[in-house]
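What you see is the complex with one protein chain gone and the rest in place.
Entry: chain A
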Amino acid sequence: MSHYSFNPAPTRRVAIIGGNRIPFARSNTVYAHDSNQDLLVAALQGLVDRYNLHGQRLGEFAAGAVIKHSRDFNLARESLLSTTLSPETPAYDVQQACGTGLEAALLVANKIALGQIEVGVAGGADTTSDAPIGINESLRHTLLAANRAKGLGDKLKALLKVRPSMFFKPLLPRNGEPRTGLSMGEHCEEMAKRWQIKRLAQDELTLTSHQRLAAAYQRGFFDDLISPHRGLARDNNLRADASLEKLAGLSPAYDRQSGTLTAGNSTPLTDGASVVLLASEAWAAEHGWPVLAYLRTGETAAVNFVDGSEGLLMAPAYAVPRMLQREGLSFADFDFFEIHEAFAAQVLCTLKAWEDPVYCRERLGLAAPLGAIERAKMNVNGGSLGCGHPFAATGGRQLAALAKAIHERGGGRGLISICAAGGLGITAIVEK
């Protein structure tokens, strides 16, 4: 009889010690000349400074970026080598669209829970200012053919196929789903129509996001969660003077005739990075750091949006009830809800879906609807609409902010929910 060798110790609780991010900046503003690596290094070094991790060998660093150059194949490791952490800390890249940051945290947390590592950092960075531009596909194929050719003559013959026009038609990154050609905003517009989400409700949610973010800055909530970068101390998407009138004045961005999504109630392209420090309770005690909260579990779901049977950003609607059922919890057991606001409409579609008896029965297989989420508990310190959404950095931002909110409250339980490209949804439970 063979002995099964994957034999973990009893699982341990995973402590969230803290987090760090740089202020998020709208695309092509303050961080216009920073690469993903520059941003990630800034966030990670800030964490190292705050928790005095200089020279320490951690269990691992897992991080990623959604919009990525091919040269960044080892983004997390290369970033780590630019910090004062021990260069003997292993690292790897994770990429799961906008779920990257949270998925990275779940991966690190699982290793801690299983006793494989004691401490690790998870994170993510994204820049749409320093986006990769590929060379023209025909030019690329021609150059590859020349590279394959043997001998100078054949190489030159292959290169003769290069046409000047190839240099003027580069391959630009697209903000669209590869399989549908529709931008995320267009997909969300379809969802808003399907769920009949009103413009006013979207603008109200947006306003709340800005106001709560401004209030959180005001009371110093982010003081130990953010390191300034390039002279920026707070997210430059934040409009403290936002009003319903101003939001109402914006024209629809994706469907000029009958759309309700605008540049105001959708997140802008944003540059930024965030990281979270996770550890075993023993490590936390040994180093004298209080535990903000524990990362209890996570659940990922995916929906078929390709044939139109489900909205692109609806996967969290499926992930959350599965996770709640597994953990024996209901919405009443939660004190905080951190719902990523890619678009105000997407949040409202998800909330409406959870309240809809027919949808909950037919799509989610639930006997009764999940019910309503108390708005006073949702995104209490602002959300992506206020601070912006650098894709892979959003999960780390939410996880650290939620853990701190639970800690400030003296305990409690929170839910994180993130929708992502490709019909993905990543969710997690944090508690203390």
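What we mean here is this: a residue touches a chain if its C-beta (ideal position, glycine included) is under 8 Å from a C-beta of that chain, and two chains touch if they have at least 3 such contacts; residues count from 1.
In the analysis below, contacts and distances are computed from a predicted model.
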Record-based protein name (UniProt) of the chain missing from this complex, from "ABC transporter permease", "MaoC like domain-containing protein", "Iron-sulfur cluster assembly scaffold protein IscU" or "Glycosyltransferase, MGT family": "MaoC like domain-containing protein"
Touch criterion as defined above, residue of A:D34, A:D130, A:E186 or A:D271 at the omitted chain: A:E186
Touch with the omitted chain, as defined above, among A:G115, A:P170, A:P290 or A:G308: A:G308
Chain A residues that touch the omitted chain in the full complex: 176, 179-182, 186, 190, 194, 257, 304, 306-309
